[in-house]
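Here's a slice of the assembly, chains where they normally sit.
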Amino acid sequence: MNENMIKQLLLAVKTGEMDIEQAVCQFKNLPFEDLGYAKIDHHRQLRKGFPEVIYGEGKTSEHIVNIMKKLKERSCSNVLATRINKEVYEVIKEQLPEAKYYQDARILMIEQGEKKARGCIVILSAGTSDLPVAEEAAITAEAMGNNVVRIYDTGVAGIHRLLAQRERLNQAKVIIVVAGMEGALASVVGGLVDKPIIAVPTSVGYGTSFNGLSALLTMLNSCASGVSVVNIDNGFGAAYSASLINALGEE
Amino acid sequence: MNENMIKQLLLAVKTGEMDIEQAVCQFKNLPFEDLGYAKIDHHRQLRKGFPEVIYGEGKTSEHIVNIMKKLKERSCSNVLATRINKEVYEVIKEQLPEAKYYQDARILMIEQGEKKARGCIVILSAGTSDLPVAEEAAITAEAMGNNVVRIYDTGVAGIHRLLAQRERLNQAKVIIVVAGMEGALASVVGGLVDKPIIAVPTSVGYGTSFNGLSALLTMLNSCASGVSVVNIDNGFGAAYSASLINALGEE
Amino acid sequence: MNENMIKQLLLAVKTGEMDIEQAVCQFKNLPFEDLGYAKIDHHRQLRKGFPEVIYGEGKTSEHIVNIMKKLKERSCSNVLATRINKEVYEVIKEQLPEAKYYQDARILMIEQGEKKARGCIVILSAGTSDLPVAEEAAITAEAMGNNVVRIYDTGVAGIHRLLAQRERLNQAKVIIVVAGMEGALASVVGGLVDKPIIAVPTSVGYGTSFNGLSALLTMLNSCASGVSVVNIDNGFGAAYSASLINALGEE
């Protein structure tokens, strides 16, 4: 409901095209669709530049299917559902044959609309166990129209593996660093480049990793500047932020 | 030490301009200056696009003065020291008459070099008590060459104050949200705009605010996408990230 | 055992109707029933206005059946058992054919006594995953004789969905806000209305949601006034408090 829409409504009232009760109603009826168990936010694409994304965890497969279908109808962009386990996908797949499942990333996607390919987002991961989170970020970023470069298994225990990638790092617009255990990778990368870094702590580790808390604290306390952080295992959120940032460079 | 420098060195070796021992040494002598108690990273401007910034907490005033002087000599940008309390400033000010002190922000700055004015960073704060952190962000962002718009005291308890600012929010390239207590402002702003948001939890609050932990968790768990987070009270870090992002839009 | 009862006992002693030993005994025999593994508090209806409610978690199905039967006999109100999983219900249902099972809410209820319909309690939930807790609150509130209005999936990431409900919010006597993740909904609602709000954090989320801790802290630190909080996932407790409050308005 932007200023233009307000102006047009007011104009319609002034000209008598619309009576006052109708206008009052219009001010209240914003574009969301109420399924009872969910209110789909069709307005989001206007407001945020990308349609609502379904967070699959804790939703029934029936709900997931219905919401994806509704979003597909009303949106002209890719429709995404994250945190879709293989078991859930097996149940869903016949009802949504047009959707593609990315198993590592646990993402289900219906591709539609024109493809964009904005400048490069580099996704670095520290260890092979961080792969699912890194892939959640990668698939999300691609779905949102970004070129993605994956550089995996480059933890600081063998820092030459990272230093060997400096050139590719310097070509990035934004860098997503995915790391569990002690999460030191974000600081080291932050010391090497002049690009914004989104750090994603993962729950990889044991004992005092406390399911990602250790990596999270490391990243929040990074002695290198230019690092901001998202929730543990939130590959999706990192890609979303990175995509908004990357879009700035394209305007 | 980029690829060009390596090539030139190797060329000099090949042509005999430089002997091998000298070249070995060159590979090792990167541009930092060792004061004993500190190694000033003059190379950082090349690497990160902005010179090293002095974190004043826990440093003696003598160290602060010396490092600022060295940075001033070797850098062509503004020289910044953060977390400088008024007491420390009183001691320092005669030795650094060219430095300007921003009391709210607790920042000491020597201005030099050309002024830039990149597109707008909006800094929102939730309450008046969050002002010092918001100002740390604002002064830092300005020092790094960004236009800054301050919108303070717009917490969600009176959400119309926030909604009244929507137009100014939409003009931002990046938004910094500074909030203590429950920190809900980041989520609400994240639901309204399509710009990257850097959220800064502050230690404002009491009891279960746990010195900013409550706001931090809120921001990390934001149900709105596009929000990434820095350390509690880290106005400087938020501005640094925002400035890197803002620079992308200008390239 | 109120003052009247004391007076009558003393009167009986004075007139010789009751001898002293009997009276001593009476002072001790308060109305609870000892099943060995449980002491059913039949006195509670007098004291609290609603009979004891069975917390099903950690009780054997045999115990649940027996306690519900005893409560049904001695009480003239609805008999409730909460946290009854589907598996437990399957075992119980033949022995308690008169009980109705609410699967979303995980509540088992024997309806009896007159139906009341006190003024309205609004139950707001932030996301579809919060539905089980919201329903636990809704069914409990209805069982205790309150009209309930459910407004689900109105999280702050799409704040227009919430603002669209303002009129219905204003008709509430009490509002229960159910939210997981960052739990910001309670603060925003608290800024909009002048009714008491009971906030229920849920364990919905991942990573730093820490099973509801993040939402709990948010709600305890709410910058909006008029918000009080119950335990994580405690839909029952929120409804109980709301019902006591709602009853005040009816006296």
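Should a chain be cited, it is by its letter among A, B and C, assigned in written order, with residues numbered from 1 in that chain.
Rule of thumb we're sticking to: a contact is a pair of C-beta atoms (placed from the backbone, for glycine too) under 8 Å apart; a residue touches a chain by one contact, two chains touch by 3 or more.
Nothing here was measured: the structure is a model prediction, and the numbers come from that model.
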Full complex, copies of the single sequence (shown: 3): 8
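Here is the rule we use: only the chains that are shown with their structure count from here on.
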Chain C against chain A, contact positions shared by both copies (same if over half, else different): different
Distance-to-centre winner among chains (Cα means, whole assembly as reference): A
Centre-of-Cα separation between chain C and chain B, whole angstrom: 49
Centre-to-centre distance between chain B and chain A (centres being mean Cα positions), rounded to whole Å: 25
Chain centre separation (chain A, chain C; CA means) in Å: 38
Interface hub residues of chain A, defined as touching at least two other chains: 47, 216, 231
Chain A - residues contacting chain B, complex: 3, 47-50, 53, 167, 173-174, 191-198, 216, 220-221, 225-231, 236-238, 240-241, 244-246, 248-249, 251
Residues of chain C that touch chain A when the two form their complex: 127-129, 131, 152-154, 157-158, 160-161, 164, 204, 206-209
Sites on chain B touched by chain C in the complex: 126-127, 155-159, 181-184, 187-188, 190-192, 205, 207-210, 213-215, 217-225
